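Worksheet: one structure, shown below.
All protein chains but one are shown at their positions in the complex.
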Amino acid sequence: MSQPGSLRKTDVTLTINGKSYTRQVEPRRLLVDFIRHDVGLKATHIGCEHGVCGACTVRIDGRTARSCLHFAVALQGAEIETLEGLSADGRLAGLQKAFHDAHGLQCGYCTPGVLLTAEEFLSENPGPSEQEIRAALSNNLCRCTGYVNIVKAIANAARDRDKTKADPAGGSRP
Amino acid sequence: MKPAPFEFRAPTSLDGVLEELREHGEAARILAGGQSLVPLMNLRMLQPSVLVSINHCKELSYIRSEEDGLACGALARQWDVEHDRVAMERCPLLVQALHHVGARSNRNRGTVCGSLAHADPLAELPAVALALDADMIAASSAGRRVVPAREFFVGALENSLRPDEMLEAVRFPYAPARSRSCFIELGNRNHGFAIAGVALQVTFGEDGRCSRARLAVMGGENIARRATDTETALAGSVIDEAIAREAGRMTASLVDVAGDFHADAAYRRELVAVLVERALMQVASGAALNARSN
Amino acid sequence: MNLAGEHLIRSPKLAVWNAINDPEVLREAIPGCQELHKKSETEFDAVVQVKVGPLKANFKGSVRLDDIEKPDRCVIVGEGQGGVAGFAKGNAQVELIESQGATLIRYNVHAAIGGKLAQIGSRVVQGVATRLTLQFFENLVARIEPADARERAEGAA
Partner (left out) sequence: MIAPGHPRSIGKHVPRREDPYLLRGEGRFLDDIAEPKDTLFLSFAMSPHAHARILAIRTDAARALPGVVDVYTAEDMARLVKPIRTVIEIQGYRASSRTVLAQGEVRFVGEHVAVVVAEDPYIAQDAAELIEVDYEPLPAAVRLEEADSETAPLVHEDIPRNVMFEAAFASPDFQSAFQSAETIVSETFRTGRVAGVPLEPRGCLALLDHVADSLLFYTSTQIPHLARTALSEILDFPEPRIRVVTPEVGGGFGTKAQFYTEEVVTAALALNLRRPIKWVQDRREELLTSIHARDHIYRLEAAIDAQGRIKALRTDLTTNAGAYSSYPFGCTLEATGGARMIVGPYDIRNYAFRTRAIATHTCPSGAYRGVAQPSCFMAIEGLMDRIGRKLGIDPATVRQRNLIRNEQLPYTNVLGVRYDTGSYEECLRRALERIDYWNFRKQQAEARDDDEVLRGIGICCFTEVAGAGSGGWRVRGLTKVPGFDSASIKVEPTGKVTLLVSQAAAGQGHLTTFAQVLADYLGVKVEDVFVSEGDTGTAPYGTNTFASRGAVAAGGAVIKAAQSLRQKIARIAAFLLDVDVERVELTESKAIDKENPEKSVDFRQVAQIAYSMTSVALPQGESFGLEVVEMYDPPLATWPNAVHAVVVAVDRRTAKVSIEKYVVVHDSGRLINPMIVDGQIHGGIVQGIGEALMEQIVYDEDGQMLNANLLDYLMPMALDVPRIDISHIETPSIDALGGFKGVGEGGVIGAVPAVTNAVADALAKTGANINRLPLRPSYLLREMRRQQAGMDGDRQ
């Protein structure tokens, strides 16, 4: 099976949320562990480590991805974004407010992954149907909410986005 | 689980990749999207000594409409192919199948060639490749060879690539004029691994009769299978309920099904019959594109 | 995994019986068998590598012949530790029936896998166990049946 061998570590530099981080890690270091333990950004969570649950969802080069299915060493030069980054520059404010108002989260463990899925989906699908929202949520497992209020929150956020697009000057600010 | 140690290579040219394969052979695995490979590495079912990432070989990242088909390079991401203008127009079956592959984040990073090379018995893309007689371009430092899909898929997780070869690209033949296609699968949950699935493309003659049917079925124990007898039986007939039901019954009797705790063999066989019938009725009724799920 | 089946071997029953008990024959018939050493008249130490696409597991264990009723029937029992992948065990009830100078070999195989192989790969590994079992008996037939007998038969079919 695996020969213990010398665990050579190499310098890996990743750009996360616009900042560059260099750490000495083994090639097998998963991206999710690099983000969480080597850099210290703990919003990205681990639920299964086999690419199913979505708790570890981040963005790689602008698209959602499972950070448990990538090796940090293979992503040098890529743009990684986590909830911390997207939240800090306010891009998710509308969604976060909608989730808060609709009780779209309970324990909060799946929430970072769900927010990134929802942001990607809404930016590509203005005015989605409920069934389309549910299909998009096949990207994430949640065990607490039964998805009911998550779907409602995303639908509300979609409506608010349309409103602000349609009438950026007046109307309700997100 | 955390993966076992390995040495990492990231050549920036195809030749560099092929050189690594020549040197390490079976001890090396190709890392493209990683959506099939890395779960097995994390669960330590798969412990390659050398991982060769092709993500830095820009030359492999293309979706090209060529003369006789749509060519997807080894780095063509599933999501990009699913939304490629030419793919949608000229390879609708491929796009319909891609809607069912994994979840959105898997498709963003997973590659068409990666899923084909992995050859999971319940994966959608091998069924499409078999149905359309796609060509797999196998590359090694010794040169290239074109492997037709029916010779590429050997069994569960088993393809016919040599240890020093990689799947450089796949070419999906375009759908002929007056063709309609449909991909249906059904599982114990509305999203996730299927119990059985059907990839179907039918080309109609001027008279509305079926001039050419291409049908592959997944859900057996090994890998998707082409249902050539059914295709022959369909040729020349007008697809109606009776014909569709008979085609379903015939296909079900051909496919080698196995039972497991998700579904027993009898159910799988009956499901294949129903899905083939419904796929034919869907194609015959013109509502060819099934609902776009994510 | 349970699998039953039979093969017609164009050679006399005793020859088939002797072949089944011959470690050389078994080593060639068992798919992926790397080593097979005689431990006793009816027991052999074995190392078998099972390859399922990219997955490789080396099973160290034993092959044993039980309930021997020479030359009619016996049970071939195999078990092996695959290290962290888990373990595999199986038994094949084998019966030899004389049939116009040839021998019908009838088998009933039960195989079980355990540990991580069962927990993660059960969906795929069931199929693999079936394929390896079929391959074993096909190899066995190919190894026992004299080459010319087979051509004659295929020519005539």
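Residue numbering begins at 1 within each chain, and the chains themselves are lettered A, B and C in the order written.
We take it that contacts are C-beta pairs under 8 Å (C-beta built on N, C-alpha and C of every residue); 3 or more make two chains touch, one makes a residue touch a chain.
In this text, all values refer to a predicted model and were calculated from it rather than measured experimentally.
K.L.:
Can you list the shown chains that the omitted chain is in contact with?
P.N.:
When the full complex is considered, the omitted chain touches A, B, C.
K.L.:
Hey, which of B:N190, B:T232, B:S253 or B:S285 is the one touching the hidden chain?
P.N.:
B:N190
K.L.:
In the complete assembly, which of A:D11, A:D61 or A:D101 touches the absent chain?
P.N.:
Answer from the full complex: A:D101 touches the omitted chain.
K.L.:
Specify the residue from the set B:A97, B:I239 or B:A263 that touches the hidden chain.
P.N.:
B:A263
K.L.:
If you put the missing chain back, which residues of subunit B would it touch?
P.N.:
Touch with the absent chain occurs at residues 1-5, 43-44, 186, 188-193, 195, 260-264, 266-268, 270-271, 274, 293.
K.L.:
Write the list of subunit C residues that the hidden chain touches.
P.N.:
Those residues of subunit C that touch the unshown chain are 83-84, 86-87, 112-116, 118-120, 122-123.
K.L.:
Mind listing the subunit A residues that contact the chain we can't see here?
P.N.:
1-2, 4, 6-7, 26, 28-29, 36, 40, 42-50, 52-53, 55, 82-84, 87, 92, 96, 99-101, 103, 105-112, 115, 133-135, 137-138, 141-151
Keep in mind that, in the parts below, only the chains that are shown with their structure count from here on.
K.L.:
Take the average of all CA coordinates in subunit A, do the same for subunit C, and state the distance between these two points in whole angstrom.
P.N.:
For subunit A versus subunit C, the centre distance works out to 50 Å.
K.L.:
Suppose each chain is reduced to the average of its Cα coordinates; what separation in Å results between subunit B and subunit C?
P.N.:
33
K.L.:
How many angstrom lie between the CA centroids of subunit A and subunit B, rounded to a whole number?
P.N.:
Inter-chain centre distance comes to 28 Å.
K.L.:
In subunit C, what residues contact two or more other chains?
P.N.:
Residue numbers touching two or more other chains: 84-85.
K.L.:
Could you check subunit B for residues that touch two or more other chains and list them?
P.N.:
Within subunit B, the residues that touch at least two other chains are 43-44.
K.L.:
Subunit B touches which residues of subunit A in the complex?
P.N.:
Contact set of subunit A toward subunit B: 1-5, 7, 10, 26-28, 30, 33, 49-52, 54, 57, 60, 63-66, 68-71, 73-75, 77, 117, 120-121, 132, 135-136, 138-139.
K.L.:
Sort out for me which residues of subunit B touch subunit C in the complex.
P.N.:
29, 37, 40, 43-46, 48, 118-122, 155-159, 193, 221-222, 258, 260-262
K.L.:
Contact residues on subunit B for subunit A in the complex?
P.N.:
1-8, 10, 31, 34-35, 38-39, 42-44, 47, 49, 51, 53, 55-56, 79, 102-106, 108-109, 191, 293-294
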